[in-house]
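Structure in structure tokens, see below.
As you look at this complex, bear in mind that one protein chain is not there, while each of the others sits in place.
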Amino acid sequence: MLLREEKVFKDPIHNYVHVQDRTIWDLINTREFQRLRRIRQLGTSYLTFHGAEHSRFSHSLGVYEITRRIISQFERHHLEEWAVEDRLVALCAALLHDVGHGPFSHSIEDAFQVHHEDWTCRILLEDTHIRAVLEQVSPDFPEQVASVIQKTHPHPIVVNLVSGPLDADRMDYLLRDAYYTGVHYGTFDLDRILRVLRPYQGRVVVKESGMHAVEHYLMSRYQMYWQVYFHPVTRSSELLLRFIFQRAKELYESGYRFRYFLPPLEALFENRMDALSYIQLDEAFVQTMFMQWMNEEDSRLAELCQRFMERRLYKYVEVDYLDEERMEYLRRQWINAGLDPSYDLWFDVPTDMPYDVYRAGDKPTLQHIMLLSDYQQELVELSKKSDIVRSISGLHRGKHYIYFPMDKVKQVMPVLSKETCHLLKLT
Amino acid sequence: MLLREEKVFKDPIHNYVHVQDRTIWDLINTREFQRLRRIRQLGTSYLTFHGAEHSRFSHSLGVYEITRRIISQFERHHLEEWAVEDRLVALCAALLHDVGHGPFSHSIEDAFQVHHEDWTCRILLEDTHIRAVLEQVSPDFPEQVASVIQKTHPHPIVVNLVSGPLDADRMDYLLRDAYYTGVHYGTFDLDRILRVLRPYQGRVVVKESGMHAVEHYLMSRYQMYWQVYFHPVTRSSELLLRFIFQRAKELYESGYRFRYFLPPLEALFENRMDALSYIQLDEAFVQTMFMQWMNEEDSRLAELCQRFMERRLYKYVEVDYLDEERMEYLRRQWINAGLDPSYDLWFDVPTDMPYDVYRAGDKPTLQHIMLLSDYQQELVELSKKSDIVRSISGLHRGKHYIYFPMDKVKQVMPVLSKETCHLLKLT
Amino acid sequence: MLLREEKVFKDPIHNYVHVQDRTIWDLINTREFQRLRRIRQLGTSYLTFHGAEHSRFSHSLGVYEITRRIISQFERHHLEEWAVEDRLVALCAALLHDVGHGPFSHSIEDAFQVHHEDWTCRILLEDTHIRAVLEQVSPDFPEQVASVIQKTHPHPIVVNLVSGPLDADRMDYLLRDAYYTGVHYGTFDLDRILRVLRPYQGRVVVKESGMHAVEHYLMSRYQMYWQVYFHPVTRSSELLLRFIFQRAKELYESGYRFRYFLPPLEALFENRMDALSYIQLDEAFVQTMFMQWMNEEDSRLAELCQRFMERRLYKYVEVDYLDEERMEYLRRQWINAGLDPSYDLWFDVPTDMPYDVYRAGDKPTLQHIMLLSDYQQELVELSKKSDIVRSISGLHRGKHYIYFPMDKVKQVMPVLSKETCHLLKLT
Partner (left out) sequence: MLLREEKVFKDPIHNYVHVQDRTIWDLINTREFQRLRRIRQLGTSYLTFHGAEHSRFSHSLGVYEITRRIISQFERHHLEEWAVEDRLVALCAALLHDVGHGPFSHSIEDAFQVHHEDWTCRILLEDTHIRAVLEQVSPDFPEQVASVIQKTHPHPIVVNLVSGPLDADRMDYLLRDAYYTGVHYGTFDLDRILRVLRPYQGRVVVKESGMHAVEHYLMSRYQMYWQVYFHPVTRSSELLLRFIFQRAKELYESGYRFRYFLPPLEALFENRMDALSYIQLDEAFVQTMFMQWMNEEDSRLAELCQRFMERRLYKYVEVDYLDEERMEYLRRQWINAGLDPSYDLWFDVPTDMPYDVYRAGDKPTLQHIMLLSDYQQELVELSKKSDIVRSISGLHRGKHYIYFPMDKVKQVMPVLSKETCHLLKLT
């Protein structure tokens, strides 16, 4: 059902986000979707780039808007490979794909073994306002939308639209994160890419004439990963978060009595959350807990929370390699100096970084970008045509870092070996 | 003392914020300054413009950077009216001028009679990390910086730089708020204005050749006020906040036992905060309290918190006038209908809006923008020279609004008079 | 007839200009339209703002694109007041409205009594490639398009779209001229304005909710006129042009034999051009003539051409008033000093400036911007609702300038009165 009059949201990236369907409007107004205003899009990156305070709410609207524009282009050109009845399910999946993100997702997911995709589906399917809105379309509509998230929807093009190598998600976040951080890397020609996307054989492909715009997009992505998403200062703040969650969980499991504790934590620690308790977890809540815990009796928890809230991060040094021997040597040095290697030391090796690189491949899968030649007869995988994409395909900047609390380490310098001091650039 | 090497912050508005002084660097790293990351620059405006999630931390860095650029220009041109020894005190005051802002300042200040300027001074002067850093410059340096905030510093030009009609504060927030909301109104030519500022007779004046850039700045300001800062949706969300704070205070004073309560609240409610407890108040804390209070026994408090957290705001209608008679009539209608006019109804009249308009005046004060003629002989107040500034000087868009919870009012429509329904555009 | 595939032009203002109709494509490829590449959009403004080298070709594509977007919005919303059969005629008129502009139009039109609107119609109707393309639509199509330019087309909304107070022409040139000069004044929210335009009672009106965007557009226009279009340095260069054309015409009419002369000039001087000879006049041609005339025997013509080509412009002073007495006094001073007041002196008074101001009026005409209230019942003229538009309506910055060749005047300073020297700020 269409709204009587189109509604718009003012947006710095897309200028306006246009809403025409009542279902979309109602979904945006659910409490579960509004909660995304309290989850930052880039987690702790705001501690590196102070402008990066934007929320997943903004990003989700942006993903919806890009999807809307792609579909509207498909329909304006009467492209036969696109089924109009897939429009609403695709738009809903685009809007809701991140609704299951928890506070500081990457760190909390590691500590508590939760997965935001699972939570997205639970929020669509359990007893939530979102489910109620979706059910007004049809009783099985919540399941339909969830199947797009789970990549099991019977029409592969819908899945490919929402999570493929040129999906609306990635296009929005590169542009948005570049805008809010203020870096220049993330800009590419979105209009051009949208103009050359075509539905073809159950996937979204690119007209060959748009190859250069796609090259530019992939180079932006490469730069954003290494300059923004994996910035060592951001890694350092994520590390603190991980340590905090880990410590709090250990304490809880060991029967420690917290001075400050609020109900939603119990469900989290005991791993028995439902959708309703889950959506109470937001970054305001986590920060407030940390603020209180700065005065906890457990000195490790208190210290970690103070460091996070006051941004006294661990320092990092880049080293040429990190093998088991070197790591073991440092751990022993730490113990000798009275430091705890499980909290006062961390090694970051490239294979740990979730780099969403574009990889060429001999057997094209749905994760490959396919070019459609002008005569519309054949699909060719992008790196076959593009020298520059072939050059950077699979390229992985493997830097090794050691993180540690400089203030504490400086105090024990006399006990450390010369080699260690040299490696850590202590002076 | 200068840093061994200049440090920079990447910033979307100024591209980079440059830090050269150790004192500035240390101030930024205090916990009191880091707390500003958890206070939004535009309070609840993010509920109207979803991009407006930027913090006072970002803005404070921006104000510092603009001040630094103005002073550096003064010094590069060896302008005699500027005393180099005022540099550091001006930079510190610029950086710290907002450090006393509480969560959702405008609303909380009304409810609890706190003033952020007072708190800024207390944070500079009480036992804080900021005070400790400032004291390293000289024992009376904290007082010096505070005197700039209080506008009592002996050199009026320092005060004028930090809070005058063309101060760094306003210039940064117009540009920054325009960028983050995505509106186009707030852009003006900052570089041009900075180039034409001159220290002259104890104030910052503008070279006459820069008049057009200043006109543009004032028009931007005019538009930002009415299009962004006083947007009725934002006013509606501030209203909810004010009601929540008011209700919670009433309950506390009446001895109500809150199910959910965290320590800093007590000091707030009892009006006996010191700087250390004050800085525990941030927006994460306030939102977490509201989240918990959604389940409070007091149904009014619970309702208001739910509305705020789920963004179910009061609706507004614009009306042609609002006099005491009409307001009284509506209050009575409310009571007849079983609604509480002190919580379910609100009138917004233009005189309540803190519009920081530029006003011409016959007797130029420090709040006037003065043009310095090319021959450097005379100062003329801007509106004397600029037709457009004279035209909009003091212009005040007086719209009258009524706010009310549409869902509840719709249920009592049968009891309301025809006139009321017509006025509120109920159908 | 639609093109098999949409064509695009990369454009800095609109990102892409989209062409879907074969007629539009063919018109762009005519030699008459291609000639616009050799006519600058802003005449001599590039001598003030070096970036302003953009052509009327770019601008014409922009006007077409904005018109296309407005119409496409009308049609997407199935607005009954818009007749789909008017689409092509409106697009062609938008594209071609400037095709009759000569080189440095404003100056040449004064000297030779030509009017670009007349020439636009002649180029549409005489034996040109453009006429041939238009005739392929229907035999009377050239006349239809011309009638839009002449404002006699039977459907007033088509005329209003191409030349009304919010027409595509003005919207494109404000944005484009701001972009190429690099000034910030000209930016407004084009997308927003396009979204709120409606066809209504034979004119293009604005939904009331878009009032602020229109205010912003009018303020941009005000600033662009006084900061860019009427910049005194640009006026000074136009003055030289006018003098050159005037001198050359005088010489021709007096039987002077030019050393350098190319065919199209003859038709121009003898006022017997047809469309084919007219389109040979472009700015390359005019500049080349001037370049040659730098070596003409007539020293006045040679001097003026040298000044223009080498940008040695007349200086200007702003004076408080210019009445007949003062002007006469200066002319006499000039004669006394052996200067020629008809070439070495010029007075610029505000009434000479073609300021396209927005004027409120009691009787709304097609030149007024009308707001359509939300209930779609009544039209109100903009300044009735907008304080700021009312304030600046009809506002005219009347500055008086005197222009003169500083180098020559300096040499005769001893002969000039003290008063004259003071007025002209000679030292």
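To keep things simple, chains are lettered A, B and C as they appear, and every chain counts its residues starting from 1.
In the analysis below, contacts are C-beta pairs under 8 Å (C-beta built on N, C-alpha and C of every residue); 3 or more make two chains touch, one makes a residue touch a chain.
Keep in mind it's a predicted model, so treat the numbers as computed, not measured.
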item: Partners of the unshown chain among those that are drawn; value: A, B, C
item: From A:A52, A:I108 or A:V183, residue that would touch the chain that is not displayed; value: A:V183
item: Omitted-chain contact residue, chosen from C:W25, C:F112, C:Y260 or C:Y329; value: C:Y260
item: Sole contact to the chain not displayed, among C:R38, C:R87, C:R170 or C:H216; value: C:R38
item: Residue of C:N29, C:Q136, C:T152 or C:N336 touching the missing chain in the full complex; value: C:N29
item: Missing-partner contacts on subunit C, residue numbers; value: 9-13, 15, 29, 31, 34, 37-38, 46-47, 49-51, 53-55, 57-58, 61, 179-183, 260, 262-263, 280, 282-285, 287-288, 291-292, 309-312
item: Residues of subunit A (touch criterion as defined above) contacting the omitted chain; value: 183-185, 187-189, 212, 215-216, 219, 222-223, 226-227, 387-388, 391-392, 395, 397
item: Hidden partner interface residues of subunit B, rising order; value: 8, 15-16, 189, 191-192, 195
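The definition used in the following text is that only the chains that are shown with their structure count from here on.
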item: Interchain centroid distance [CA atoms averaged], subunit B/subunit C, Å; value: 43
item: Centroid distance [mean C-alpha coordinates] between subunit C and subunit A, Å; value: 51
item: Cα-centroid distance, subunit A relative to subunit B, in whole angstrom; value: 32
item: Contacts with two or more other chains, residues of subunit C listed in rising order; value: 189
